[in-house]
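What you see is the complex with one protein chain gone and the rest in place.
Showing subunit A:
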């Protein structure tokens, strides 16, 4: 048992092992203060089967940890000749099941060595980049205290192309530091005639405590069971996860024999598990699956996070969002202009939530004209325009589970254009030039209309350039108005199928198109005034469009992403 902090906890665990009939050899780190050592020894003085071995100054990642283990193991084999299996534990390990269950378990597997060991090529766990290199470079400097020197020396060796020779006959293996070996294997490792050579080699290996016994056990053991009986999980930085009182039920159900690391102040864990009460567990094979999932989820959260979430501790840089928004949404441009009551129709056929122009300069047009929306988003234009893309990500985040559809157009604030175009969750459908319809219907004087039309056309042209740029990830479809009205049903069907894929029914009812009688003449009038409307396509004078059933063309798909 290797101990360096939380002496009182270590003492109570040692007492638990010892009074359950397991001899304990304790290695106390040399840097522990003398008073604390004395206290620990006094606390355990009444136990004949607890011994203290030679102390080493232990530093993480260095040979000292192996040296400490060797001293303790030698003492264990010498002092307690009846010991069949030796279990390496630390002061923050906690036995989860009654010790006699562990004894029975080991007694029924007398020749098995429980030591996790895998060759470096086959495991992805190593953190810090040294997998093969930890065996072929030299690591004489402390990583914790002399980081710069450590890094420099590694680079230096790499540049030289320096490679150490692995001792012949030995294959480097890696694995959890916490093992349980049989007396025979341990003895063979410690009394190996070549031990001097191995020790010399491993002295300069990086983190030898995870490879020394693991590699040598492969040489000497008859039956390696490559797993650790100690439940120990590591996070993305390679430091162990810690167990607290609220993990009690989880630990109980894991059926593992020993867990680490336990928070020293987790009183409930210590008092519940140091009892040898057989009712705690059900004598099953260890099954750490639940705990594995819990911790791998935690690591995932720390490394990848929740996509589409922007918050105080997750604010990804451009390109690292891993999803700019958290769910799909649909943007309709030109539809409300061309069709009467399009929003009602859309809601009927596609469901979800259909908003008006969310980016209208006068205020946000939430569905149902609400002043506030999910997440208490305000309809204030100033608040929205202070951070338009935040507004959109907030809306999509707060309405998770319900698809959002909204209208957009050249009359709206254009601040989100780039954001939407580069967001793979956006489905953007554009009927270009449809902004002319409300102007055509309006009764304003013509010079005003002309100015307005020129401005809107310019804005929409810029917007379309963005949608057609190479950076666009959104699912963009653009039709000219002339193309669209030739056969509106087919494009509508495609859009709706994408929004509600499960529906997959033929659209029976088309939205009602605005009356366009005289639209061609209107465009001609604009042309006559010197303003050239081109985004809506070709509308010859006198040939006023009507809904004609005619096989339409395939929509013009700028860029598609996987659905």
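Descriptive notes on the structure:
We take it that contacts are C-beta pairs under 8 Å (C-beta built on N, C-alpha and C of every residue); 3 or more make two chains touch, one makes a residue touch a chain; residues count from 1.
The criterion applied here is as follows: contacts and distances are computed from a predicted model.
The listed options are "Glycosyl transferase family 2", "Citrate lyase alpha chain", "Carbamoyl phosphate synthase large chain" or "Carbohydrate ABC transporter membrane protein 2 (CUT1 family)", and the UniProt record of the chain not shown names that protein "Glycosyl transferase family 2".
Per the touch definition above, the residue from A:295, A:347 or A:418 contacting the chain not shown is A:295.
Considering A:312, A:470 or A:508, the position touching the chain not shown turns out to be A:312 (whole complex). Note that of A:90, A:394 or A:417, the residue touching the chain absent from this view is A:394. By the touch definition given at the top, subunit A reaches the unshown chain through residues 235-237, 239, 241-242, 244-246, 263, 265, 294-295, 297-299, 301-306, 309-317, 320-322, 370-378, 380, 382-383, 386-387, 390-391, 394-395, 397-398.
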